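Here's a structure for you.
Some chains omitted; the rest stay in position.
Each chain gets a letter, A, B, C and D, in the order it is written, and its residues are counted from 1.
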Amino acid sequence: MKVGRVIGNVVSTINHEFFDGERLLVCRLIDGEGDLDDYLICTDVVGAGADEVVLILDEGTSARQVHGVATGPIRSVVVGIVDDIHEAPVGAVS
Amino acid sequence: MKVGRVIGNVVSTINHEFFDGERLLVCRLIDGEGDLDDYLICTDVVGAGADEVVLILDEGTSARQVHGVATGPIRSVVVGIVDDIHEAPVGAVS
Amino acid sequence: MKVGRVIGNVVSTINHEFFDGERLLVCRLIDGEGDLDDYLICTDVVGAGADEVVLILDEGTSARQVHGVATGPIRSVVVGIVDDIHEAPVGAVS
Amino acid sequence: MKVGRVIGNVVSTINHEFFDGERLLVCRLIDGEGDLDDYLICTDVVGAGADEVVLILDEGTSARQVHGVATGPIRSVVVGIVDDIHEAPVGAVS
């Protein structure tokens, strides 16, 4: 899984019917030091807002499961809101 | 999912029978700042045209589902036409 | 899917039985401007030759389907020969 | 599979129910020469601690299997603790 920051959303009128009523978030991937040079367009099952840091899952089977559908053209989905990324000192996480 | 721009198409005479009658679009991947140094060859289920910005799904299972086939050598498919990529000011998307 | 150019082949004597009698093509990935710094080792179902530009599918399920096998250690396969990559002027592809 | 080093953990309150009670480790990918410029957020089935070097599997089906669930939005999981990465002299591994 990856961590990203919600930087916008995609507006699309003509698309596959799966996307009717689905928000499509533009998520800039980040690491502990800042923004990375990559992004993913994600659906959302946790209600993430602009500038929020989120947990992203980029796998089709998972994405269909969290949306509760057997079929659907989807791969990247926001599955959590990240409160903090804790950089562990040696021995602190155990 | 990713966003791309249709920059051309692939002409292929000898290929797997699945591709008979399918357009193969060359889609340059893009982000909010411009063209990226990557592309995908995609089939299309929404009728995208040249220079249009599109939503791309790059997963085999999804691709076969949107084409309505149980088997088929396919992985990347255009599933939407993008009207706008809205860069959200802080707090604007919620 | 990706586009590549056949630049050679892999000679392997000791391998999984699936590969008995299968050609293993070295395909340099390319885009409209030339060779990219990446490659895939592919099997072939269309009879591609040296220097030919080909359509490559890099997904296990697709690869097993085009080879007509339920099981098999395979992921990348040449599924078409590319006659031309047509860079579209604005409005030309529709 | 990849090798990584546990550098922290993700704190998330609002997320998919699968993650209730699951630790989410931030794993910096490494190779024999040091840290790479990439990371994965992983669940853990072996009890890895901070600064430990771990074996990471990044595939949804595997991840669900090691967690013993049929469905679950998960892809990257720590499946082993690495004691040593042995760089082999010529002929030493056989």
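Here is the rule we go by: contacts are C-beta pairs under 8 Å (C-beta built on N, C-alpha and C of every residue); 3 or more make two chains touch, one makes a residue touch a chain.
Since the model is a prediction, treat every value here as computed from it, not as a measurement.
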Taking the full complex rather than the 4 chains in place, the copy count reaches 5
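Just so we're on the same page, only the chains that are shown with their structure count from here on.
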Whole-angstrom distance, CA centroid of subunit B to CA centroid of subunit D, is 31
Separation of the C-alpha centres, subunit A versus subunit D, in whole Å, is 19
Residues in subunit B with touches to at least two other chains are numbered 61
As the complex stands, subunit C meets subunit B at residues 1-3, 31-32, 45-47, 55, 57-59, 61-63, 65-66, 77, 79-94
In the complex, subunit A touches subunit B at residues 6-16, 18-19, 23-26, 39-42, 49-51, 60-61, 71-76
